[in-house]
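A single protein chain has been omitted from the complex, and every remaining protein chain is retained in its original position.
We call the chains A and B, going by the order they appear; numbering starts again at 1 in every chain.
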Amino acid sequence: MNQPPLSATEIGLTRREAIARAIGIVGATALAPVALSAPATEPRKQLLLLFLSGGASQLETWDPKPGARTGGPFRAIPTSLDGVRIGELLPHTAKIMHRLAVVRSVNSTIADHEVGHYAIQAGRLVPGYPVLGSAVARLLERPDDVLPGYITLRRDGPKAYTDTGDAGFLGAKYEAVKVINGRPPENLVIPGGIQPAVLQARDAARRAADERFLRGRAPGPIHGYGTTFDQASALMQRREIFDLDAESATDRDRYGRHDFGQNCLLARRLLKSGVSCVRVVHHDWDAHQDNFYWHQMRCAEFDRTFVTLIQDLEENGMLEHTLVVVTGEMGRTPQINNLGGRDHWGRAWSVAMAGAGIKPGVVFGETNDTGTEVKADQVSIGDLFHTYLRALGLNPHANYHLNGQTNPIADPAGKAITAVLA
Amino acid sequence: MSPFTRLSRRIGWLPLLMAGAVEVCGMAVENGLSLHEQIDAILARDWAKEKITPAAASQDAEFARRVHLDLTGVIPTGTETRAFLDDARPDKRARLIDQLLASPEYALHMARVFDVMLTERRLPTVKPYDVATAMWRAYLAESFAANKPWDKLVREILDSDGSDELQPAAAKFYVVRDAEPHQMTRDVGRLFLGMDLQCAQCHDDPRFDDYKQADYFGIYAFVSRLSLFRDNKLNRSFVGEKAVGDVTFTSVFTTEQGRTDPRLPGGTMIADPVLAKGAEYVVAPSNTTRGIPNYSRRKQLAEQMPRAETQGFVRNLGNRLWALLLGRGLVHPLDLHHAKNPPSHPEVLQCIEQWLVENHYDIQGCLREIALSRCYQLSSELPPGSEPPAEAFAVAPLRGLTPEQLRWSLLQATGRIEAHFVRADAQLKKSNPEEYEAKRNDWRWRKDLYEQLERQSNLVITTFAALPGQDDSKIDPVVDHALFLLNSPKLLDLIKVAPGTAFDRWAAISDPGALAEDLYLSIHIRRPTADETSDVTKIVERATTPAERASALQPFVWGLLLSAEFRFNH
Partner (left out) sequence: MPAMPIDPAKARLVIEHKHDAPLMSCVFDPRGRFLFSGGRGPGVMCIEIATGEKTTLTGHDSWVGEMARAGSDLVLTGDYLGRVIAWDCSAEPPRERWNIDAHPSTIRALAVSADGETFATGDRDGIVRIWQTSDGRQLHELPKNVHPIYGLAFHPDGQRIVSADRQPQKPQIKVWDIATGRETLKIEVAELSGYRRVEDIEWGGIRGLTLSPDGSLIVACGRAGYDGPASALLFDSATGKLKRKLASSLKGFCYMARFHAQGFLMTVGGDVAKGEFRTWNVEQDASLADTSTSGPCTSLDIHPEGTRFAVTQAIGKSSYPETGLLAIYEWPA
């Protein structure tokens, strides 16, 4: 990297702010961009999070136990990795196992959707911290960035397990910009007939008012609110990044004409445009009844699309600098309930990764014969978070310094899983 | 007079509190200390202990804006603001509080607030059979206009099956949840007891020792026999109830089975009476009618819930009323009280609870006391050199206006509410001169007028509100909101120059000083600074006609409406 890395422990100001301080610009929170030396030429690292919301069953996917009482009716199939088998519902994924790293020994101890959504993404149980997408958006941001650092693609409606508050104490700037039901943020276009002079006068009035109001008051909420207008401006100028119609019909077919498929194609587009972090939520894995039928449906959607996406990233030279994480908020019980379903389960489940910083073709950790316990190499949600940061070239032992408070970026008790790191 | 009182009259309460010499609430009450004085004394003691310097008292302008927003849900007009600022009476703040509490707008505002609190913007599955929002809000507004005590309101809501001709809307709580037992259980716990027992549904929540699975199912047992009955002829939903159905539960991870009769947390189980066979129903459930049992567990819930003995009932009310004015509960979040999440100032909450019991759950009275406190009336300007933590309540917080407050304040600042009411008022006077005085201050008449205004601004609500079932107050500003404020044609409609808006008035003021004053009094509820006045002067200096003045002002007004000072309650 052309720019020196920020010091190991002090990541309080953005690069822009730090440099502004360094060259003596008064007011380290200046909103105008600062002139810099040539921007980094090295491709930036990016994050793609495929979130299996509801909790996909590890027994029907990454860690099958055919023949066990808890195994269910499905088979395990061989993969492109010698000696490694995954569930038969993922035949296409099986062919690219040599690109993936799978951790089968996750013990998150969480069996709740809301808690799980937060904790698995923030790498800890304590609330208020930024989730992975928001954290990485901040840690990877560059001074000349105009695009939002974190975009999430999901649906609206029941069981969306909404992601408000994702940025935690990092504030509004690092909240995910949402593409809901495939629709980009509304109001990206100036309404017709308004003179530029009017807009300029409006913006000047707003800024001047905020500057005055700020004096003597808690800056956090005021800045947070003001930032959203900067983000809005930036997004308006780059709104073509949301336009899925610009992608070919062939590609739209290849990814699958369903929500997850189209969202993954949009994710590819957003990553290509330079968005740091993209999260695609694949909904409805919460199979409390008729688990096997349900997983058959969900895996069919996931399998082909996932492989198409990985292969496209590979072909575009993007996979080597994009960390791909596939996870739900929890797994599902080995025991099959009396509706033929599996319930919430955090004690022994799986997460998959690929791309930047990840050693491909690794299966780490083991569960016992019935999948009721981790047998070897147990990892925690903190460990996973450390791993993701390391894979992205970030230091998980560093701290945020904001508003006079110091907070660790990752749970200090966690440790990166070196076996899956390149 | 007790020795303590004698002493306190000489040296004040604070030193006695500091010395731990006084048991707070009881003694304070005994010695004639009002609730707001108790609150202030305890906080002063706590601040001293934590070495926290509180902010200074708010300016009149700050106070006026805040208390209008908190008690009536909208900023005052410029005229009202000027009158308050120029009022020389030393007790004007207390008078304003009383005036606002007595106003019809208080009842309408509380109806909106409690609508959102109790329904969380949910819609039932079959929307046409829902209790109409207007009817539900009218029921709430009537309750708050009469200052119906909380226990009575809760009893009505939990007792209702939708069939009471006098208050069919009270069943809304059940209807919007489709009378789904688990949803009802969770929300009864959260909204009436301040406890979210959701996780306990599957197993004992490992996080909270005192939320037991048994507590969850104890509440569940009150509502498990309920179901929604959709009457196709009346196009309405009713809450039906069976006479049978026992509640057993099994932990997902152990095979331990428990059985429970209805029981509120901390209470005793209420067994069903033994009824003769054939006597279980007043009306048995069928395809054409909802079930009405002879013994109703739902009615038991309505009886048992609103009592001081019910664990969490009074605390929940006190906490939520506090949060309405202070922006944050003493227990935070509002629905998560448990041993490991105690109130930040337990004695303050205790005093409020005690007051509520003694004053029979008088909501207006409680809000009045809190609003009179010094704590509520602190400025939002930070004490020099420090930013106290939110839970200290040592500085007024910056909190986003609720979607409703934002909508009404936009309409107020642009003069649309006033214009609408002036027209309607004139009409009323002409058509109904004898009843004019009584009617024009009747919340019912005013509600209809507000509802007419709602249509043009509903998009503001949907843009800024959370998803159904989610908490509005957890929303941080996000880019979608900014895009709406910058680019939405709907918003533009509300702030453009048009006849019948404040632009008429502003355009007619040729003196820039007077113009600046009117603008700032109407929009920011304060007088402008010298700098601000000179900014306004510059903007209109080249305008020679009212039309030019209005068009020069429009972007400026737009900018002010988008500023943080407008967006936040502070």
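The rule we apply is simple: a residue touches a chain if its C-beta (ideal position, glycine included) is under 8 Å from a C-beta of that chain, and two chains touch if they have at least 3 such contacts.
Note that the structure is a prediction, hence the values are computed from the model and not measured.
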Original post:
Which is it among A:D343, A:D383 or A:D411 that touches the chain not included here?
Top reply: A:D343
Subject >> Given A:S80, A:S233 or A:Q335, the one touching the chain that is not displayed >> reply: A:Q335
Subject >> Touching the absent chain when the full complex is considered, from A:G67, A:G216 or A:P412 >> reply: A:G67
Subject >> Omitted-chain contact residue, chosen from B:N232, B:Q257, B:T288 or B:S431 >> reply: B:Q257
Original post:
Among A:Y150, A:Y174, A:F229 or A:W294, which residue is in contact with the omitted chain in the full complex?
Top reply: A:W294
Original post:
In the complete complex, which positions of subunit A touch the hidden chain?
Top reply: 66-67, 69, 72-75, 157-159, 283-284, 286, 289-290, 292-294, 296-297, 333, 335-339, 343
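As a convention for this text, only the chains that are shown with their structure count from here on.
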Subject >> subunit A-subunit B separation of Cα centroids, rounded to whole Å >> reply: 35
**OP:** Would you mind writing out the residues of subunit B in touch with subunit A in their complex?
**Re:** 198-199, 202-203, 206, 252, 380-382, 387, 395, 397-398, 400, 466-467, 470, 474-484, 486-489, 492, 529, 531-532, 535, 539, 554-556, 558-560, 562-565, 567-568, 570
Original post:
Once bound in the complex, which stretches of subunit A touch subunit B?
Top reply: 109, 111-112, 115, 148, 156, 160, 162, 164-165, 167, 171-172, 175, 177-178, 185-191, 194, 197-206, 208-210, 212-214, 216-218, 221-222, 224-226, 228-229, 231-232, 235-236, 333, 343-344, 403-404
